[in-house]
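A single protein chain has been removed from this complex, and every other one stays in its place.
Moving on to subunit A:
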Amino acid sequence: MALVEIQNLHKSFGSNHVLRGIDFTVEEGEVVCVIGPSGSGKSTLLRCVNLLEVPQQGQVFVRGEDITDRDCHLDAARQQIGMVFQQFNLFPHLSVLDNCTVAQTTVLKRSKAAAEQIARDTLDRVGLSDKVSAYPMQLSGGQQQRVAIARALSMDPALMLFDEPTSALDPELVGDVLTVMRKLALDGMTMLVVTHEMAFAREVADRVVFMDAGVIVEQGPPAEVIGNPKEERTRTFLRRVLDPTHVEPTP
């Protein structure tokens, strides 16, 4: 059974039809990168997986359970899904350690001592064990994003969602975050990553999904989708991303 299975997903914001029938699965242990031009619906798709956006039509199954069903215990489903945001969204009024323990103690009902031990271990995994007592605002963007990853990992998720995790970072800080994500992938974490980092997608992803205008245009191993795309729309997009200074000849 697939970890995540999405069937015929539609989502509109007012008259703007953002997702136009998405069918899509993520298998256990798989790393899937979603690429595509801005406005193509990649982030909306990701946010539908833990129902931060409620789709108008279609189903989202997590481990076979339909989380779009009104009777589904959504909070329980979300505990299995960690999410990392473009703007980090750390809790600024809590220390780094408390950011990583607040959901453990309130949602998973772990004891304070157990939660702190797990938080320290995950912060160690992202290389920030020396920052436990700092507040988020005292950290660089790259450090904040790694804390956000640790906060999500502290909940022992089965799946991690990354919504353009490096897009808000200064270029020299991107590497640290990608290193942590690469390590996570090697450890066997199931990951769904919306990204513009083509090199990362090519190296780490098991499968690359190209989206445009609310539909999945093509998907497959990175060598095929990025290396040798079949669709013209994919080729146009990759040309622009991989060679931003390239000027298209006017016909």
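The working rule: a residue touches a chain if its C-beta (ideal position, glycine included) is under 8 Å from a C-beta of that chain, and two chains touch if they have at least 3 such contacts; residues count from 1.
We take it that contacts and distances are computed from a predicted model.
Enquirer: So one subunit is absent here. Using its UniProt record, which name fits best from "3-oxoacid CoA-transferase subunit A", "Amino acid ABC transporter permease", "Molybdopterin-dependent oxidoreductase" or "Phenylalanine--tRNA ligase alpha subunit"?
Expert: "Amino acid ABC transporter permease"
Enquirer: Could you tell me which of A:I6, A:I22, A:L45 or A:M83 touches the chain that is not displayed?
Expert: Result: among the candidates, A:M83 touches the missing chain.
Enquirer: For the full complex, which residue in A:V4, A:V62 or A:A103 touches the chain that was left out?
Expert: A:A103
Enquirer: Hey, which subunit A residues sit against the chain that's not shown?
Expert: 50, 52, 75-76, 78-79, 81-83, 85, 87, 89-95, 102-103, 106-107, 135-138, 148, 151-152, 155
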